[in-house]
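Yeah, one chain of the complex is gone here, protein chain that is, but the others are all in their spots.
Going in written order, the chains are labelled A, B and C, and every chain counts its residues from 1.
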C-alpha cells in the first residue's frame, strides 16, 4: 500500500481525489487538509463521501505541512491557482512525490504568468523541475517523477485532439480554433453569481472571450508534443451540466487530407492507450462521466477544407483528479490504470 | 381581429404558435389541424394550453384544407419538411396569406433540395413566389406579402450575427465557421433515441457533422443580404436544455479591424430593431427564452486575428413561431411587435 | 394607464414583476428600486429584460420612498421577509394601493411571527388592514383594496388544493400532510451553498423538515376559507428545476367519498376561474411555467382511504408576481386577467 495525502481536499478536485482514493486498491489516505474547511467533517461538506469516510475531518492546510504529510509517499495538491506556489516549496524535499493539480507549475515559461495570471510566479526556479502530467503524450517523463504538474480539463481535451495532428504536420499550427463547452463543476465549489442553478440551468453562454487563462497552456502542451510553435483562439462556453468537457477544434490542413486519414492518425497515436477511444462516433461528455476515459473523433470538410477534431472527457476525472491518480500510479511504479474506471457511470 | 389558422399544429412549433396566438390581441384562431393527432384534445397533448384553449381539439390536416381554412386571413404551417410541399399548393389562391415554418420554400435554388434534403422539390415553381421571412434583414418584402417562408433557428441566429459583417466587407465571405449549440426542442416532439432525457441530460455532443441541412440556408441567407457568395462550415451541438440556440461564428477579417468597430457595425445595423440587442455582454440563451429577442455581441482577437460574432435566441420563438408571428403581423399590416414579448421568461 | 412602482425590484419576484409589467397593456412603470443593486442597469443584472427596458437602472430603496413613488397608483413590494415591515409604514397613506409579496403582512395573528420567523412583528397594528391576496378564495375583499398581502408559492399551491375539501367537510382538517417540491428560484437570486448548479442539479432532497415557515400560513389560509382550525405537516423538497411547485396533499376523509366526488367538488369550486384547471390529468409544473395558471387533480384511494389532492403552478408567477398582478388588477378595478398569460411557455 502506498500512503497518499491530499492538500486542499475541500474543493471539487479534492473531493474527486477522495472518491478515487477510496476506491484505489493500493492507496491509503494519511491526511486530507483544507483551509477554510479545516475541522469540518468530510461527510458534512460532501455527503457523497459519508459511507466511504465515516467521521473523517479535514485537517489544516495552515499547519506544519512537512509534519502533516511526513508519512506520505505522495501528496496531491488540489488548491486554487496561486496557493500552490506558496505551499509547494514547503513540501519539496520532505515528500517523495508531489502531484499538483493547479496551474502553478504547468507553464514552463515563467514570463507567461504575469500576462495570463496577473502576477509574477513566486518560485520560478521550480518550474523546470516539474514534469507535465499528460501520460498519453509525455509518459516517459512520468515514471518515478518526483514533481508533476497535472494539466486541467480544457487543456487535456484540446491537446489530446490536436497534438497528434500538429505533430504529423497534417494541419497548420496557427489559426487554430478551439470552441469548447464545460460543465459547471469546472468553476469550483464556492457559490458565485454565475454558477447558481438559476443562472446556469436552461442556459448556454460563452465566457472568457479572447482571454481565458488556459489559452497559453493549450498552445504550450500541443507545441511541446509537436515540436513547433502553436497559436490558438480558445472560446469556452458554459453548458447546463455538472461535469464534462467537449472541445470542437478547427485547423487548416497543410495539404490534401481526408476524414479517413485523420481518423487513422488519431487511432494510431492512441492505439495502446487504455483510456482513449478513437472512432467515427461523435464524442459525448456523458459517455465519459465518472471515468478516466477520453473519446475522440475527427472529420475533414470537403467543402471548406477545415479539419475538425472533437474530444470529450470528464473535467473532474480525466480532466483533473483521475489524471492526477494516473500520474501518481506512474510516479509510484504502479499499474497506470489502478483505481481508475474506464467505463462511464451513465448508461 | 384577424382570423388565423394553423396547419400542423401538434408539433412543437405548432404548440408555440398556439401559445402566441392565445396572447395576441388581434388574432383569433379559426382552426388548428394535425395529422396523427387529429381529434386529440389540445390540452391532452399540451397541458400547458389547457387554461387557454379548454376543450379545443385538433382538426384534420387531411381534409379539404381550402374549406377548413376558408375563414382564415392567414394560415401558418408548422409541418415537417416535405409535408409543406404537398399541402401548400392546396392553399395557394384560397388563403390570402401563408407563413410556412418548414424549409420547403426557403431555398431559392431548387437544385439544392436533392443535395441536402435527398429529394427533388415537388412544386419548384412556387419557390420564387415566397419571401424569406427574416424581418430584420428583409422587411421591405414582407409588408403585405402573400407567401412567406420563415427561416429556422440556426439560420436566424447565424445570419443575424454574420450578415451585417459580410455585407460591410469587414470579413471574408468564405471559410466561415458557425459552431452552435441548440436545446432539444429543435428536434421536435416525437420521442427518438437521441432525445430522451437519459440520452440528453448531463450531455453535450456534436451532431450532423459536415452535413447539416441548414448549412446551405445559412449561406443563402447571408449571401442574399450581403450580395456575395458565402461559404460556411456549420457544426451544431446538442445541449441539455429545452430551448435556445447560441451560435459562435468565426470569420477572417478582410483588413485591420477591432472589437469596437465590429460592435459598432452590428449596433448600427440593428439600431431600430425592437427585438435585437447588441452590446458587449456575452449573449445567453436563457435571457431570450420565451421571448422574440435576439442577443448579439462580437470580438476581434488581436492574437489570431479572428472575428468572433455570437448570437443567441429562443429556437421556438424568434427561431420559429415568434418570427412567424412577426412576419404575419407585417403581412397583415399590423404593428410588427403585436403579441410578442421582448422580455425573456427567466430572470 | 395605471402607474405602478416596484420596491425591491432586483430579486427574482421583482424581476418577474418587471417582466409582467412590460407586457401589461394598462401598466406604466414609474420606478423600480433596489437596495444593494441601486444604480445597476436592470439589463446587466437581468439580460432577459434588455430588450424590454433598455438602459433603465434600479433606483434606490433607501431614499424618500413617498417621494420616489409619489406618481404611482400602486406599489408592489418584492422584498425579503422583515424588510417589508420596515418600509411599508413609510408608504401607507402616501400610495393608494400596496401589494406586498413578502410574508410580513400575511399572518393575521401577530403572535405567530416570533414562533416561526424568530422575531416579533414591528408594525402589528397594520396586520388587520391587509387583505390576503388569493383571488380564487378571497376575491370579494380584493376589489379596490388599498393593502394586499399576496401569498407565496407553497401556500397558494396547497391552499387551492385543500381549502375547498376542508370547507366542504369532506376531509378532516387535522393530520393533513403536504408533501411538496419546488424549483430553485424559490430560494431567491443571491448565491448560496445549497443553490449552486452543482448542489442542485441531478439532486432531489427534503429541507426545512418540520419547521418550514410556510406551515402556519398554509394552516391559516385553509382555515380562513373553511372556517375551521387546520393542522398540517409540511415537507418541502428541492427539485432540480428553475421554476414550479407541485404539492401532493394527503387528508383523511370524514366519511365515504370517491375520486369522482372530490374531483366534482374541486371542479365546481373553480368552475369560473380563468387560471385554474381541474381534471383527471396529473398536474405537472412544466405545464404551468411562465403562466398564471394552477392545475389540480384529486384521487381517493379505496385501499387506504386517503384523499390525495395535487396542485401545480409556477412559483414566480401564480405563486408570487403573477398573483400580485392579478391582485393589482382587482385593486385597480381592471379586468383581473390583464397582462397575465393562461398558457404555459413550454409545450
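Worth pointing out:
Note that in this section a contact is a pair of C-beta atoms (placed from the backbone, for glycine too) under 8 Å apart; a residue touches a chain by one contact, two chains touch by 3 or more.
Just so we're clear, the structure is a prediction, and the values are computed from it rather than from any experiment.
Only one residue from C:135, C:283 or C:322 touches the chain missing from this view: C:283.
Touch with the chain omitted from the figure is made, among C:89, C:120, C:144 or C:175, by C:175. Listed residues A:33, A:68, A:235 or A:284: the one in touch with the omitted chain is A:284. Along subunit B, the points of touch with the absent chain fall at residues 12, 184-185, 189, 191-193, 195-202, 240-242.
For subunit C, the residues touching the absent chain in the complete assembly are 174-175, 177, 179, 181, 183, 198, 201-207, 209-210, 231-233, 235, 237, 239-244, 246, 248, 250, 282-286, 289, 299, 301-306, 308, 310, 312, 346-347.
Residues touching the missing chain, restricted to subunit A, are 12, 15-16, 18-19, 22-23, 25, 43-44, 46-53, 185, 189, 201-202, 242-243, 274-277, 279, 281, 283-284, 286-291, 293, 295, 316, 341-347 (touch as defined at the top).
FYI, only the chains that are shown with their structure count from here on.
Per-chain CA centroids place subunit A at a distance of 45 Å from subunit C.
Centroid to centroid, with C-alpha atoms defining each point, subunit A and subunit B lie 39 Å apart. Put simply, the C-alpha centre of subunit B and that of subunit C have 35 angstrom between them. Residues of subunit C in contact with two or more other chains: 12, 185, 189, 201-202, 242.
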